[in-house]
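With one protein chain held back, the other chains of the complex are shown just where they sit.
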Amino acid sequence: MNGAGLLLRREMALAWNGGGGPLLACGFLLSLAVIVPLGAGPQLDQLANLAPGLVWLALSLASLLTLERLFERDFEDGTLDLLAMGPLADEAVVGVKVLAHWLTIGLPLALMTLPVGISLGLAPDQLPLLAVTAALGALAFSFTGGLGAALAIGARKGGLLIAVIVLPLFLPPVIFGAGALVAQADGRSPGPALALLAACVLVAGVVGVLAGAAGLRGSRT
Amino acid sequence: MNGAGLLLRREMALAWNGGGGPLLACGFLLSLAVIVPLGAGPQLDQLANLAPGLVWLALSLASLLTLERLFERDFEDGTLDLLAMGPLADEAVVGVKVLAHWLTIGLPLALMTLPVGISLGLAPDQLPLLAVTAALGALAFSFTGGLGAALAIGARKGGLLIAVIVLPLFLPPVIFGAGALVAQADGRSPGPALALLAACVLVAGVVGVLAGAAGLRGSRT
Amino acid sequence: MFGLANPDTFARVTRPLIAPLWVIAAGLLITGAVWAFRVPEDALQGDTVRILFIHVPAASLGLAVYGALGLSCLFYLIFRHSLADAAARAAVLPGAAYTGLALITGALWGQPMWGTWWVWDARLTSMLVLFLLYIAYAVLRGAFDDEGRAARAASVLGLVGLINLPIVKFSVDWWNTLHQPASLLRAGGTSLDPAYLWPLLIMMAAYFALFLAIWLTTLHTEIMRRRVLAMRARQAREDRHV
Amino acid sequence: MDIESRSQHGVRPMITLSLKDLAVRRGDRTLFEGLDLDVAPGEAVSLTGANGAGKSSLLRVVAGLLAPVAGAVRFEEGGQALEPAEARARHLHLLGHQDGFRSGRTAADELAFQVGWCGGTVEAMEAAVRRLALGALLPLEVRRLSAGQRRRLALARLLAAPRPVWLLDEPLSPLDSHWRAEVGQILQAHLEGGGMVLAAVHDPLPIPARTCPVGGAA
Partner (left out) sequence: MDIESRSQHGVRPMITLSLKDLAVRRGDRTLFEGLDLDVAPGEAVSLTGANGAGKSSLLRVVAGLLAPVAGAVRFEEGGQALEPAEARARHLHLLGHQDGFRSGRTAADELAFQVGWCGGTVEAMEAAVRRLALGALLPLEVRRLSAGQRRRLALARLLAAPRPVWLLDEPLSPLDSHWRAEVGQILQAHLEGGGMVLAAVHDPLPIPARTCPVGGAA
């Protein structure tokens, strides 16, 4: 297997066996699906207005929560040194790690938004759009998160720092993602918002990989 | 300073300087306060019905998210061995660590529920009750979370295990805590629910400390 | 130009500018403020139009200062010159203050004009992002105890943040938002009533002078601090040798 | 050193340690069986054996952090048996590969906690810092210390919080020759104060020590 495949496999195995991140994050999303409607009681239909915002908020937080350890453990136990001595450039290392994060956390979370959407009273014909935007948005979150985690390697207050770095960069996908759903619900075309979301993903991908690699290089002191 | 004080200080310093857990958790709660009403738009008064459930959901999640590492790092770097060779019994070690978690995360979160409650449209005369129940509830969450974290030490899929063990134990405080608020809002006495919540804290305290100590001892192999 | 990159030259050349800049900034601020109170009320907006003179320059300078910060970061990443890092750091406080002021005055203005404090549209959101970027830069810059590492990481973030500038600037043209489209700086000349234009321009100049004054003062303090540190280090080395 | 001053910064309680017919198992492998060892105050014992023989495991058993499958560890103070938990909490130091330092905190913070936790005073800590020349290193984050510096930091705990039984796992390996000699003197002083040293080693200790071979081959 080539380097990228090996690293991807390792990262995914670590995500599933190490911290239980994916299931925790999914559980977090799901619990929202259970408890919010319980609290809402009879006014469930009014909840539907909140639904896009709530789902996207939850999605972004769930992604954020699993990011802290993206590079920190590797930094502490010397894995980053090993990774620097292998076949992949820093950019590719960041890219593969981010991809693994998306595959193990982002995609499951995107799937999980469906039951959440349903239980929050989202119209059934909105669900396909929700799934697509959530998957795209999660990818953008993973990229920006990777950037934040790489820049924060070895910093004091690592977790908080990542949140602060990442928060402004998380806002656009949230706005456009929720915006697409709102537009569809209002009978407008979700196309423009969707296009903007895709643009966010692209920009996040390029910038995340480049800046993440710069963060990796900077951590070598 | 005696052992308990030292350990408490260290744990609190680690919480504040290490992962940024407290601020992250508070930010999580606050973002809820900002975004949900924005999403709700003009129907803010109807939101008040959701408020107790939402606040308690957010509180329990924010507590849970910071618990995974309560013992894991100490286990990996040998601190648990050191702790075993000091003046405090395992029960006291668990108790102090849980207390530190409550002081650094639980109490700030309980405070944070106030702006959240306000922005969700909770009646101002409900705020004192919210603060008290939230502080109590956060203590129960810390204890149950500590129990889960101790039992999961060194286990693979640590985080998942904790979540699975702990989530059902999180439910009673959520129900009674939100119940107290709902009762007050409906003009009933919050007393019974409050008493039940206090009972939850007590049970969680006793069981959490004892089972947590057993988890610590079990990790020594 | 590149001679200025030497901290000592920089200090020598800019030193005499600082005090005059503070005086100019104060004078312009006072003139602009007085003038702003004497412009006629707007037919549509009434008295609230006066927010314009605080809001627009704050928003413009918030953007421009981030531009300066981002370019300093780029400069630092290319030349690894610590003066560039110091310049970026010195821009954070005035930039964040201006941006925060634009957000607050905008929200205050929005309530009477649009009937809401806030909407999540492109202009307002991207401006909030700008504010958060300032904070993120400052927090990251302070999060390491290794200075070089901190400067590098923060510069990367500062550079990344530059992407946001055109988004803020052109958000009103690219998307339909509640917010006023550009009337001052746009292709085809300004469309603002001269009665508002002049005090506005004076306020702009005042904000700009104020920024320069704060920026240069901070930079000078930083250069002095470094000189003292270097001197102490030299002293310590000499002490060790005797 | 007279008894008065020893009680101040030396080792007071005269503890003896005896291992009886000890068997230790990890996973499904028995590492060793029937191990007997008596250690009196002032004695040093080197535990030797192949990699994986069970030296580190034995130290953990003595420290009470690992239960043996057979046999017992006994601590006696003046002929009277001590509670194992009591002995662990008050009379033992274990210095293993995992030194319990959090890599992102400063050496000063970490040392202060460890010394305080083990019951050492601030003055004793300062003396230990001087003895081990740690002063300049205290403001650094632990992860920045070199291997030998980090080991010295860990040793400072043993000096600053006097306890009679020292369980050491390869204590000298990352130290340079100067510090090996210094730590040898520290160990010697500890023994002279009535202390005991049980050290897992691959190279001989720089002090006179009995050898106790552990286990078979790995």
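Going in written order, the chains are labelled A, B, C and D, and every chain counts its residues from 1.
Convention: contacts are C-beta pairs under 8 Å (C-beta built on N, C-alpha and C of every residue); 3 or more make two chains touch, one makes a residue touch a chain.
What you see is a predicted model; the values in this text were computed from it and never measured.
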item	value
Selected from D:42, D:71, D:84 or D:148 as touching the chain missing from the view	D:148
Hidden partner chain, touching residue among A:7, A:55, A:171 or A:207	A:7
Residues of chain D in contact with the chain not shown	26-27, 49-52, 55-56, 97, 133, 140, 144-149, 152, 169-170, 173-180, 202-203, 217-218
On chain A, residues whose C-beta touches the chain left out of the figure	1, 3, 6-7, 10, 13-14, 17-18, 73, 76-79, 81-87, 89, 220-221
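As a convention for this text, only the chains that are shown with their structure count from here on.
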item	value
Inter-centroid spacing, chain D versus chain C (mean Cα positions, whole Å)	58
Computed distance of Cα centres, chain C from chain A, in Å	31
For chain D, residues contacting two or more additional chains	103-104
Residue list for chain B, restricted to those that touch at least two other chains	17-18, 38
